[in-house]
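Written below as structure tokens is the structure these notes are about.
Removed: one protein chain of the complex. Kept in place: all other protein chains.
Presenting chain A:
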Amino acid sequence: MKGGYVRKEFYLVFVPRKSLLCEKKLKELGVYGSFASVEEFNLGLIPFDSDLLSMEMDESYKECYLQNDFTSMFFAAQSLMTLQALYGTIPYVYGKGDCAKQVVDMMRRMKMEMGGVEPQITPQIDNLLILDRNVDLLTPLLSQLTYEGLIDEIFNIKNTNVKLPPEKFVSQEEKKNSKEPLPTEPKKFILNSADELYAELRDKNFNAVGAIVSRKAKTITAEFDERHAAKTVGEMKQFVSKLPHLQNVRASLGIHTSIAELVKEVTDSDEFLDSLRCQQELTHGIDTDKVNPYIEDCIAREEPLSKVLRLICIQSICNDGLKPKVLDFYKREIIQTYGFEHMVTLSNLEKSGFLRPHAARTYQVIRKTMKLIVEDVNEQNPNDIAYVYSGYAPLSVRLAQYLARPGWRSITEVLNLLPGPKVEEVQQIPMGLRKRRASVTSSQSSMGEQKLTLVFFLGGVTQAELAALRFLAQQDDGGTDYVVATTNIVQGHRLIESLQEHIEPVKLNPF
């Protein structure tokens, strides 16, 4: 290659999808023609776990409710069509919220566009429930209290990856022995149910995690000790064959002990506990119509803005909107403390429904009818989904729960109070493809009746909601198994931050 001109070929692949405007820009810049080929790798729904698909569109809520841009809903509808092409037309479709209606409308349209070519597959999913985040804004704002939820809240899980401070993951011996300085790069972990221990821990209330970890530690030690008991070659061989598995479990146990310690440092702090207390007061509807002294103090202490906004939004929702005086007070405090540029952020929050002026009282009715507040919830052995927020049951999951049993007809009143239209649609399945109802004589009649419901969250789902749905699926009397698809995975900070207007001021010229 000495001195020679090497002609390079450039290929462009759009991930996760192609965009007209992007192509246009490339054309404007005059480089579009120089690509050997322009392709698209449409990711659609990315499988994150055996029961979770995410499109990883982090801005989806903002686009829909702030910018009135429903592109992400189009992609959601497309991905649902793909899913149906693979797993059969889903016979029953339910939905709540404006975006849900949009998606169902678009799906109907797409079906028409296909010109009657329907997937010739027996449906493997029985129900589709499409929930618009707008229907339940409160849940993602509250602090999640499951193990995975807390990891997400504190360290931000991104595409099932989490980066953690490395100090905790160096064993004592390593600390002593290594002469090199300790690693400063954050340590990366992949969190999913492939890790046996994590699968068990992820959905537990954090208060129950300690007990499980120590019990596991005991059993694993006991199993390691079996080698002393092994006398014959056969027994030894049996032990050795188990060894890789045991070592895996032990390694994972070490990791999760460390992660739990990191989480505990935060959950034991005054800031966390005080904030949690404040949230609980608000969700219980205590003094929600006044300026909350804790929030006031947070502002005065200049705590992170997203935390403050999160609390104010909770109060706004639990009070069905704030009185103008209270709202203006908060807004003024924020502008004076954090800067005038946040006025746009506040305006964004008002536009997207998080902050509202005082409106009709609905929260109390919904809270009572849907039993959102559960006293004395059992965190160790839960009997209700409310354990995921230690006493608050996410409305979104309650809607799914009521849909499965006894049906939405029983909560018509609540559904009317919630924003956006309700969707109930039956998609006809050709006779030959219908699921055969297990006959009375069939031995499977009790087993095979488990129905599969796909819950599609538009605008994001929290880890705690996932935990709650998994909890419902495990209930013996539930009769419904859940698979979750979502535009993205949210938690309060990320949701609020996505709505913040990021202004980068240029430096003022001092002259």
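The working rule: a contact is a pair of C-beta atoms (placed from the backbone, for glycine too) under 8 Å apart; a residue touches a chain by one contact, two chains touch by 3 or more; residues count from 1.
The working rule: contacts and distances are computed from a predicted model.
Undergrad: Which choice in "Glutathione S-transferase", "Vacuolar protein sorting-associated protein 16 homolog", "Ubiquitin-like modifier-activating enzyme ATG7" or "4-hydroxy-3-methoxy-5-polyprenylbenzoate decarboxylase" gives the name that UniProt lists for the one chain left out?
TA: When "Glutathione S-transferase", "Vacuolar protein sorting-associated protein 16 homolog", "Ubiquitin-like modifier-activating enzyme ATG7" or "4-hydroxy-3-methoxy-5-polyprenylbenzoate decarboxylase" are compared with UniProt, the left-out chain turns out to be "Vacuolar protein sorting-associated protein 16 homolog".
Undergrad: Have a look at A:Ser347, A:Thr369, A:Gln427 or A:Gln475 and name the one touching the chain we're not showing.
TA: A:Ser347
Undergrad: Among A:Ile299, A:Ile366 or A:Val455, which one is in touch with the chain left out?
TA: That would be A:Ile299, which touches the missing chain.
Undergrad: Among A:Asp69, A:Glu167, A:Glu226 or A:Asp287, which residue is in contact with the omitted chain in the full complex?
TA: Touching the chain that is not displayed is residue A:Asp69.
Undergrad: What residues on chain A make contact with the chain left out of this view?
TA: Given the touch definition above, chain A has residues 18-21, 24, 67-71, 73-74, 77, 102, 105-106, 109, 112-113, 115-117, 268, 296-297, 299-302, 328, 331-333, 335-341, 343-344, 347, 501, 503-510 touching the missing chain.
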